[in-house]
Every structure is written in structure tokens, then in C-alpha cells.
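Take this structure, written in C-alpha cells, and hold onto it; I'll ask about it next.
Complex shown without one protein chain; remaining protein chains in place.
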Amino acid sequence: MSKTTKQVDEVVIRFAGDSGDGMQLTGGRFTETTAIVGNDLSTLPDFPAEIRAPAGSLAGVSAFQIKFSSKDIHTPGDKPDVLVAMNPAALKVHQKDIAPGGIIICNANAFTPKNLKFAGYETNPIEDKTLDDYYTLYSVEMGKMVALANEDLGLPPKTIERTKNFFALGLLFWIYDRPMEQTQDWLKVKFAKKPDIIEANIRAMDAGYNYGDTTEIFTTRYTVDKANLPSGEYRNVVGNHALSMGLAAAAERSKIGLFYGGYPITPASDILHTLSAWKHLGIKTFQAEDEIAGVTAAIGASFTGNLGVTATSGPGIALKCEAMGLAVIAELPLVVINVQRGGPSTGLPTKTEQSDLMQAMYGRNGEAPMPVLASSTPGDCFYVAYEACRIAVKYMTPVMLLTDGYLANGSEPWQLPKLEELPDFNVTFADESNLADGQFLAYARDEKTMARPWAIPGTKNLEHRIGGIEKEDLTGNVSYDPDNHHYMVETRAKKVDSIANEFGPTEVFGNPSGDVLILSWGGTKGACRSACEFLQADGKKVSHVHLRWINPLPKDLGEILIKFKHVLIPEINFGQLIKIIRSEFLVDAKGLNLVRGKPISSSDIQESVNALIG
Amino acid sequence: MSKTTKQVDEVVIRFAGDSGDGMQLTGGRFTETTAIVGNDLSTLPDFPAEIRAPAGSLAGVSAFQIKFSSKDIHTPGDKPDVLVAMNPAALKVHQKDIAPGGIIICNANAFTPKNLKFAGYETNPIEDKTLDDYYTLYSVEMGKMVALANEDLGLPPKTIERTKNFFALGLLFWIYDRPMEQTQDWLKVKFAKKPDIIEANIRAMDAGYNYGDTTEIFTTRYTVDKANLPSGEYRNVVGNHALSMGLAAAAERSKIGLFYGGYPITPASDILHTLSAWKHLGIKTFQAEDEIAGVTAAIGASFTGNLGVTATSGPGIALKCEAMGLAVIAELPLVVINVQRGGPSTGLPTKTEQSDLMQAMYGRNGEAPMPVLASSTPGDCFYVAYEACRIAVKYMTPVMLLTDGYLANGSEPWQLPKLEELPDFNVTFADESNLADGQFLAYARDEKTMARPWAIPGTKNLEHRIGGIEKEDLTGNVSYDPDNHHYMVETRAKKVDSIANEFGPTEVFGNPSGDVLILSWGGTKGACRSACEFLQADGKKVSHVHLRWINPLPKDLGEILIKFKHVLIPEINFGQLIKIIRSEFLVDAKGLNLVRGKPISSSDIQESVNALIG
Amino acid sequence: MTDAVKTYTKKDFTSDQAVRWCPGCGDYAILAQTQKVFPDLGVDKENFVFISGIGCSSRFPYYMDTYGFHTIHGRASAIASGVKLANPDLSVWVVTGDGDGLSIGGNHTIHLLRRNLDINVMLFNNRIYGLTKGQYSPTSEVGKITKSTPMGSLDTPFNPLTLALGAGATFVSRTIDKQTKHMQAMIMRSHGHKGTSFMEIYQNCNIFNDGAFAQLTDKETKSDTVLLLENGEPMLFGAEKQKGVRLDGNTPIVVEIGDKWGVDDVLVHDESDYVIASLLSNMTYQPDFPDPIGVLYAIEAETYEDRMVAQIDLAIEKKPSGSIQDILNSGDTWVVD
Partner (left out) sequence: MTDAVKTYTKKDFTSDQAVRWCPGCGDYAILAQTQKVFPDLGVDKENFVFISGIGCSSRFPYYMDTYGFHTIHGRASAIASGVKLANPDLSVWVVTGDGDGLSIGGNHTIHLLRRNLDINVMLFNNRIYGLTKGQYSPTSEVGKITKSTPMGSLDTPFNPLTLALGAGATFVSRTIDKQTKHMQAMIMRSHGHKGTSFMEIYQNCNIFNDGAFAQLTDKETKSDTVLLLENGEPMLFGAEKQKGVRLDGNTPIVVEIGDKWGVDDVLVHDESDYVIASLLSNMTYQPDFPDPIGVLYAIEAETYEDRMVAQIDLAIEKKPSGSIQDILNSGDTWVVD
């Protein structure tokens, strides 16, 4: 039978199934292959909060979305073109998001009366034709087919049934014309000790591919050309991994030890996992008894000349606030990473949100300013982590680095950075040359950076004591003097503000003036950029500024803002950056605030912009 | 010898001495008597952070300031008219604050070479005439005189020496024409089991009084007429004590148990101390192992139908932030009190500051809005505490109540409130009548207040489960639904905002429009009001608005602000309320920010206003 | 607590929420036994409260049709203390994990034990962090390879029962998820103890630490690896009760019953003996000894809340007026007309 091949610019696929169905893995393999064929891409995993909710339940649905394109893209996509639904619950949860006219591929074998009831379906949606008006439905007996393909292997039926995700993967590979070699190789490494399992999965994948190729059901294949990315060597990278590499790169370039003190919490745990596997780089990881011990151990390590780092999510940050205040007054380097998730309290632990910005800015007692910066894409996590470390040490200050669940688990193609091309990062510990008339002044400051000297235990003749009570200027001794206190409060604030002197001019995407400026921070960058591109293409006078640094803000931001009639600030919170911007610049910025545990979509932003100027 | 008597409107006295010299007690007795003679007054104690720094050291100086007047006053005064300095260190620390032409009374016996050296004096300031140009110096051998007065009692010389503060007190009583009976009675109760000590102190006080009366040194007595306070019964009240009474009053009026869970910390500990002495009111106090246990035990008690309360200071608040988020999402009543002190970190633990406002507003992860209100005077602590409890229960929400070290330890004359005149405070727990079709909806809401029902363990048929994961509307079950999350985030915010519907119109002190509006919150109220009075008297178009509630803000505030050319916000921090006001109303408010661990003075504010309009 | 207690069945303690643990998780068995035993405790069901922290185990309250509060990580004991003090008549249960109760929540656990509030603690020890997907916990064995310790963990684990004894616990027991009858008995005993009861439950996490207690639950090995404690009975174990524990000086040793040693030479369990309890608790994780289950230690001691209530009663007796108005009006007052 002849099949047509259609060329398209971009595709959004969502894999959805039970937690036990291996959707993250399927999505991950599809992503790796898509990266290698040279598309630009962006991914969005979406886990349930339960380890494994009852099989077939709505709470147990796990999903993975990928958008890939021949163009430069910024988001994992708003509405999937294709939904792979491995069971009724997956269909139920995700169907409403599918683009009208989209494709739904279901594992028919999972649409049993029991599963249907569990998902709340009264009739079987893949049979009752209710979907046909809106979508192209492919109902495939994946379970049956993998059973047939693997009949002779002598594996338990349950084990064979579990390969059905590879069937789905194979089918998708066929539809989007992607090679299977990388996945075959990957299976061989992953299950090196279990040749049966390798074989069963490869057969399942082949079966899926061949199913597409052979049967008459699928008539169209799609090709997506290579994206026109800047030349260089690329890999696919996940945010938490990139962040960990950024920390390690900082340690290597600065030649100071990296000490990570942390306590597991979703979605930050992978940073601990990743760093703890890099012992050969000399990295020390310490799984502490709680978040407080994690951050305080890191502070102890910083006092001793390591770079202390800790990562957690919102509730864990709440616990670390007191200790951050100590690092502020002790003027020790420290990097605190918040991989934000849905709040308040335990909230939506596996979902993304940007609602800890105010906590990052102000969550400490007293006047305790900390530099705050945020990552904008999975790959950017590498650079902000490096930057956070560099600033922490250069200015002797704790730094707060914000990412979020979407950035942490999402991925994108990423040009391999070269260590030696990263910004300089030299560290000099104090030594006897710092003595002034034989006295060591622990709070004397560098003229340019206002940083105090880093004098670490083990250094001869620099013995000194610091602590959390207000310190006397220069000596660092305890001081209750009122004027000294005011001076020190002011000095700590100035030191943080002075970091802005390092920033280059703020990049405005689009014209430097116009009707609407979209202002973003963190993981909403991609959606804002792509909305802006659409609107500009549509002839609208819209520009986009993305903030890497929230504290301090770039010095030129005020001048930029006033050149626009409207300022729109999309955030996955109830309005946080907007408070800072309004207060700082007295501009009547408007917010687009959607708190649904998932990225704001480019189309939401376009609508908001249109409403402003419409 | 004839003595003149001068009538004055107001006097500021500061008692200063070593921590061991009993200055707080002396100040306290002078205050009680001053209250009884009917002056208006305001006090400001100032302790060292050390329990007892070395005797005679600068770090060990403890002071107590009182301003009293025949007029209505608002602050403990800017510059003392009289300094009582019990040793050289006290003189050294406080001399610079004395109003030019003021009086200094020293205990000459303490000006020994050792003490002088300890205080850093090269020559003896009470002999070298250096003070004479600026002040009237009285050098009195208090030590010697109390020794003489008590010679025959057979007490150890050290014990007798310790009565010298009563000598100073007696002398001041004479100068300002105040009775000694109350103090005599007080001594008799306080030392009921030690008649010698009573006798020695009374003799010391008499000796001081007589010294003023008899010797030729003091030639002038001053009288300060009764203040024209509203009629009623009065007492003197200290902030922390008033606050504790407010909590107890709330418990009594609402007829729900009061459970206080806390951990000691300066300057909040006295709330724990006070409440723990009121067991006969059925109040339960629980000294927990840390701040987290304190607040979480209080949450547990609230879940069980008590009113859970916790109090601490800034570093302790940092530790409680995670738990407050739980109370927000669980929608349980809880009152969290922050008696603010100098920060960051341990900071200046015995000094006052207003620097935890942003932490109160935003110190939690996720969108976790909490009502925030602040006390303005020591006596007002009673009313805000009552109000905080009432709002917490009425709206089923944690409430943050801010006071500070100055309010906590300061005092003022206070008209006795009548329990039955306080706002209504009725509580109805849910019962079977809350069942809808046999089902209990733990997150159904009251139409007016949006509060959910308070269904406490032990209630038949209302068994239900709550928790920190996002809750489904109505049922309160765990829900990961995106739209439900957005709705619940919005609902919790709206509930807090709706509290503003209760507020009456905001009171503007002065004209409703003009050149400058002074806007204040918390303990700076008095200084702002008195600055405003001065400026108005001076013909300036200045008005004053004080905010009791910072979240929500009064609804009419925006309209008020725009009627003034300038808005000035004095705060003992680096600019916190000002951020909220600028962001909310886009007015170009200016700050007066002095972070010196002590109240901002009325004259500082006057200067700032004059600078704005000058 | 006015009416007579009703007759309940397991169903009365089963909530309408779908249970969301992994299939095969040991938590199911614990839930089932609890729901089975609760009807027999003689308490009106509205007087039960379950408090938990965060972890797989801490989802427990959602499934019990009693009052329940799933709180924040590590703080269950502190919250439960507030519940108990607010209303001492309630039957308060804490469900926690080895991470929740011994890592982040270790301090609240030991302070609760020291204070001896009448609260029943059920610590689900799976020697792993389940909910966060498999990091080692403070009860994981040294050298454990987990996500956060790819080359093996470095720290010596706590022995939870030894720690509880060190903290001043008045009741310490242990059971195993698979020992359903024994677990029921232990739940009963916890309930019966006045004061804090600390019950460690060995619980299999079949996803991240499968088989952690296989030796103690497998048919072939369990009689040799588990020592079932009965108060007043000699400490015998083995398929034929052919082995016993005896003291050699201060050191416990395992002996074969036979020619050299008789049953009388074996240590007799005494729940009130601190030394025996501490010897037993130290047998945990020791290769040559069986793991004891049952009540290791149980003594009577006054509870915190009884003392609190007595103090309040006394205070009220002494000063019966009981209105804050008296305090408001106290001190030196004066009148302005």
C-alpha cells in the first residue's frame, strides 16, 4: 500500500499512561532520537504525586510531552497534535488538551470494563464514536501485539505486557520517520544482564514500527526537517542535570571544593542524585537529616573554604530561611537552589509553579538581601548555576537560584559548552598578606566588590571569630552600636545592588518601544518569546524582555519599561514579579497569572496581549 | 533653704547603669508612680544582649527611659532632660543623647579608676569639668549615703550597696514631686519574707528624697500636672502583658480554649511567661522543643477546637514559615505573633526593629496569603491580639500579628477595657446539622466570610481528613486538578482580601488633603503622630494615617493617598511597607529609614517632612 | 464519650478514598490490621485521630474513616501533641516513616517520648525513602546503594528502638507487616498503654527496597531470624524452639537447647527491665542474633497531660474567679474623671 509523506514544521506529542506504563521512559527515548535527527525540541514531563497510585486510576496517570520542530522553538507546546493514551484514565485526563483535529492513539487492550469504570467512563470512548467528530482515533491492540511478537521467548506474560510502551514508541518512530538504532543500543546497555528483556523490547518496538508501515490504518507519515540551530556540537539536556553540571563546572574552574548539603525533595532530588555520582570530581555530597542541616552544613563548608551549595523546593526553602540570614550576616558564599513546585504547603509537589519568588526575595527575618536569579530553559540551568557560584564567591554572599519543576525535568537540545570559555572564576583565600599591623580585619572590604576576605581555618595567623550577631565594621567583632548597625545594614544592601554593575545592557527582543512589553522571568521565557514572535509576525508592536536577575534588577530596566504603553508580566503565580516592578518603577504593569501547575501557554499570552491593545 | 518649684509640661528621664544596678526596676517603679499621679507617659527599656556582661563594661549598660507629661503624648521622648548614670559606662553610652542643658545625676562612688578605665575614660568626667559646658552635673555619693543610712541593719555591705538605685529613685521622686507610698507598699509585698531588705530599700529611698529636700545642691523641683486623659479607670501597662491579656480575653469571650505553643526567645518570652501564670483561666501553655514544634502543636490544638497561638521573634518566624503554609491550606485558625527585633540573623536581639514585615507578608512558599496586622502602642497590643484571634476564627485562617521590642517592653497609661464591650466573638463548631445528604463537606464555605466549617475531633459523624496537599473544593479531598488548584489559590486570596469589608473608614489625622501624608504602621505611630502635631501646629499641611492592617489594606487608602502631594513612610527598616504601597497604588512614596535598633524620633520625622516640602 | 460505645466493623474504619500505594506494598497489610482491630478498642470512632507527616506511610490517615490530618514532613508528633493537649480524651495515633519520624522529625519523636503523652506512634520502617523514590534513610544499612548513595551510604543507621529507649520511652514494641495477627496484638497493646507507645513496624517497600526484611518473613528462615517476645517467658526461637538467648555476663549469646543448656538457662523476658530491653533492641541488625518482635519494654509512668490537667485544676481551685477581667483590673489603678 502506498503511504504519503507530509512535511510539517512542528509537532507536539503527548505520551500518557499509567505510572506503571513507562511513559517517562518512552518520552525520554523519543526525545533523544529527535535530538539526534537535529530538530529543535522542548519537553515537559508530568508525574503524579503518588509513587504509584492504583493502576488505572486518574491519579496514577503519568505523561510526557515533546514538541519538536525544524524551527527554533521555546516551549513544549500548548496543545498536542498527537496523544498516545495507554489506558482510559490517560485518555480521560488528557483528551481535552488535544488540538482539534488531532490524532489519538489508544492501546485498545487497556480499555477493559474495569479500567473504563475506574476512569469514570460509562461507555467505551474508543467505540462509542464520541471522539470521532473532533479527532482522528487509532485504536491499536498493543497488548495483544506485543504478546504475539514475543510468544516464543518464554517470558512471563506480565513482563511481555510491559513492553507495550516500546510498541507505541516504534509506531511513533515510524510515523515521524525516526531511526531506531539509538534506542536499540540504549536497551542493550540498560539491560545488559537481561538479554530476554532487550529482545522483547526490541521486538515490541519493531512490531510497532512495522505496524505503521504495513497495516492500512496509518496512511500518512510526517517528516520534520532539521532545525537551523547555530553550528556546533549538541546533546539533549534535562534541567536538573544541566544545573548539576553548572555547579561542577564552577568548582572545576574556581578550583575550590564543591560541598553539597541537601535533603531529598521533589523535584530537586535529582540534583543530589547527580552530584553524588560525581565523586571522581572530588565533589562532596551530604544527605543531611533535614533541610536545616543541609544548608547549615553547607555554610560550615563555606566557612572552611569549600563552596557550599544546597538545593530544595519551596517547603524546604521555608526551613532554610533562618540559616540564609546567617550566611547574609556572616558574608559567606552559599548557593541556595529552589526548584519550585506547586504550593502552598505540600501543595502540588510534582507540578510546576513560580510562586516562591517573593519568598526568595523576602523570606528572611530582618534586612537580609540576597541576590536572586532564575533559569529560563533546561539548558540555561547550566549557566545560571555557574553564574550563581561565581557571584556568591566574588561578593561573599549567599545567592538564591530559582528554577522550577518544568525546567528541572524538561529538556532541550543543547550546544556543548566549553569549560575554558566560561567567565573567569578565580578565588584567592586570605593569607598573612591580609594582616594590617599584625591584625586581621575579617570585615575589611574589597574596594570594587565590597566583599570581605575569605580566611579559612587552617590558615596561619588569621584566626578569627564570626557569628550571627551584628558585626562591627572592619573587625567583625560583636557590636551593638546603633550607627554601626545602620551602616552594616546599608552596606550589605549596597553590596548586593552593586552586582548590577556587571550586567551588560538588557536585551529587548523586538523594537525598543511599542505597545506592549512582555516581561518575564524563569521558565515562562519560552512561552513569552514564542507569543512575542507570533504577535510580531502578526504586525503587532510587541517586544519581550526576559530577566535573568531579579535582585538586583538591571539598571537600564526602568528606561526600557517606560518606552511601552503596556507592560504585561505573565507568571505562574498570583502576581509576584509584578509587585517588584510596580513598586520599583511605578509602572502600571498588568499580570497574566495562571496557577494550574503547568506552564503558561504561548496562546494565553497572545490573548492577553491582544486584550491589552485590542 | 528655699527651693523653687517650676511647672513643666513634659519631662524625659533616662535611668542608666550596670545590668546589676537594677535600672529596669527603678524605671518601672518611677513609671507606676507617675501613672498614678495621672500623667500621660510612655516608656522605653533598653537591655544589653548579654545576661550580665562584666560589671562596669559598656556592653553591660542597661537603661530605661520614661517621658511623662500633662499632655497627651505618643513617644518615650527623643532626648532625655535628665540622665541618671550609675557608673562611668552608663555615662559614656548615654551622654550624647542628653538634651543640651539637661541634667546628669551620677553616682560618684562608682567613678573609680577601674570603672573609668573600663568605660574608656582617661580622666574622670565628673571632675574634669568637660561636661559643665553642656549639662548641669550632679555628682552624688549614692553608695556612701546608702551605707550610712543602713549602717545599723547588720546586712552585708554588698547587699546595702545594692539599694543605691532606690536612693536614685527617692531623689527623682523628690525632684518631680511624686509620692513614695506605692513603692513602699510594693517593696513590702515583693520582699515579704525579707524585712531587712524592705527596710534597707525604704531607708535608701528616703535618704534620696531627703537628700534632695535637705541639701543645697538641688534648688529646683518640677511639677508636671495631671494629663487630661479621657475619664475612666486607668493602669499602666506593658506591651507583652497587654498582648497576653488580649489573647486571654479572646479565649474568654469566644469560650474556646486557648492553647499557646512556644519556645523562648527575646523579646517574646514574656508572653509565654505571662500566659503560663494564668492556669486558673484554663489556658494551656506548652514550652516546645523548638519553634517548629511550638507552632505545629498550636496547629494541632486548633484542629482540635482550641485557639492555637504561638509567639516568637524574627529567627523563630523563619522556622515557622513552613507550618504557617500548612495552616493556610488547611484553613485552620492560628495566631502567630512576631515581636520583632533587630536582624538579620541573631542581629541585635534586645533591640527593636520593624524589619520583618516582608517576611510576614511573603515568607512562605507558594501563594500563602495571611492577614497581617500590627500593634501601635503597648496598650494597643491588647486590642490587636483580641482582633487577631477574632479574625483567625471567623475566617478560619492563620493571622500574623506584628509587635516589636519597643512595644513589648514599653508601657503607657491604659484605660481598663471592659470584656463585655469588646467586639462580639461567637464560635460555632460544626455538628451533624452540617451534613449534606449525609456527607460532610469540610471545604464548603460560609457565604459571607468564605470560612470553611470548624469540625473538631470528638464530633459524631463528622469524621474527615485534611492535609497539606491541594484540596478539592467542597470535599477537601486531595486534588491535583489544575483548574481546582487555580480556583483554590484564588479563593484563599479572596478570603483574606474580604476581611477589609469589616474595616470602618480610615482615620486621617489632620486635613484629608495637603502637602504631606505621613503613613505609618506598628510602633512608629507615636513618633509620627507627635511629629504631625508639631508640624500642624507649625502651620504645615501635614496629615497622618496609621495602618493597623497591612494585609488586607483598607479599601479607601488609595483615595486618601492621592490627595497628598507627598507620602512619607517612616520605618525602622530599609523600606518595607513602602514597597507594598508603591506597588499597590503606584504613588511615589518616600521612606524615612533608620535602622539603629531604636525608635525613630519625632524630630527625625519632622526633618524629613520639612525636607520634602522645604 | 457519653454514650455507650457502638459496635463497629472493619468497614466503619474504611474511608471512601482509593488507596494509592504501589501494589504489593507492606502498607496495605498495616492498614488492614488497623482497620480490623479498631472496632475492638472500645472507643467511639469520632474520638480517634490519626496524625501523619509526609511519606508513603503518611498517607495512612486518608484511608481510615476517623478524624485525620496529613501534615508536613517530620512534624506529626508535635502536631499530635497539640491535639492531645487540646483534648486529652481523644485516642491519638501518629503514623510516620523512618524518614519522617527519625530523619527530619527525629527531635519531635524523642521529645514526645520523654514527655510521655498518651499518644500511639506507629513507625513504618522500610529502611528507605519511599515517596521521594528511593534515597537511603537513617535506618538503611551501611554501604546501601541508593539514588543518593551510588557508591554506598556512609552512615551507621539508628536502631529506632535503642534510640527510643535512650530518649526515655515508656513503651517500645516491634512488629512486621507480614505478621498480621502479631500486628493486631501490638496495636492492641499500644492502645492499652497509658503514655507514649512507640511501635516500630518492619514494612517492605517492594519498589525501592524490596526484601529488606525477607529473612524475617520468608517461611524458610523466619523461625531462625525472629525472636517472638512474651512477657515472663524464656526467649526461645527456631523451628522447634531449639534455640535461646542467654546472658554471658552482660553479653547476650545465642545457645542451642540441649545437653549443655536447658530452657531454664535462657533469659526470661521482663517487659519492665530496662537492661533487657536495651539488650534486645541492640540485637537488631546483628547478623548472629534473631530480631526480637513484641513488646520490648513497658513501664507505667505519669503522662504529661495528666500532670497538665492536674495543674490547671489546682490553679482553678485556688483562684476560682476565672475571668481575665480580674487581671485587667489588677495592679495599681487610678481614676480620671
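Things worth noting here:
Should a chain be cited, it is by its letter among A, B and C, assigned in written order, with residues numbered from 1 in that chain.
As a working rule, a contact is a pair of C-beta atoms (placed from the backbone, for glycine too) under 8 Å apart; a residue touches a chain by one contact, two chains touch by 3 or more.
Owing to the predicted nature of the structure, the values given are computational and were not obtained by experimental measurement.
The chain not displayed here makes contact, within the full complex, with A, B, C.
When the full complex is taken into account, the listed residue touching the unshown chain is A:Phe286, out of A:Phe47, A:Phe218 or A:Phe286. Considering the whole complex, the residue from A:Ile197, A:Val372, A:Ala430 or A:Ile466 that touches the absent chain is A:Ile466. Residue C:Arg114 is the one among C:Lys36, C:Arg114 or C:Arg246 that touches the chain missing from this view.
When the missing chain is restored to the complex, the residue among C:Val121, C:Ile176, C:Ala315 or C:Leu328 that touches it is C:Ala315. Summary of contacts with the chain left out: across C:Phe158, C:Tyr202 or C:Tyr297, the touching residue is C:Phe158.
Among the residues A:Ala249, A:Ile391 or A:Val508, only A:Ala249 touches the chain that is left out of the figure. Contact between chain A and the absent chain runs through residues 32, 35-36, 38, 182, 226, 229-236, 245, 248-249, 251-252, 257, 259, 261, 278-282, 284, 286, 288-290, 292-293, 296-306, 308, 322-323, 325-326, 330, 416-419, 456-469, 477-478. Contact residues of chain C toward the unshown chain are 103-107, 110-111, 114-116, 138, 151-152, 154-159, 162-168, 250-251, 273-276, 278-279, 282, 301, 304, 307-308, 311, 314-315. Listed for chain B, the residues touching the missing chain in the whole complex are 50-55, 57, 59-60, 263-266, 269, 272-273, 276-277, 279, 285, 287, 289-291, 315, 345-346.
Everything below uses one rule, namely that only the chains that are shown with their structure count from here on.
If you average the CA atoms of chain A and of chain C, the two centres end up 39 Å from each other.
Looking at chain B, one finds that residues 322, 325-326, 330, 467-469, 478 touch two or more other chains. Shared interface positions of chain C, i.e. residues touching 2 or more other chains, are given as 54, 72.
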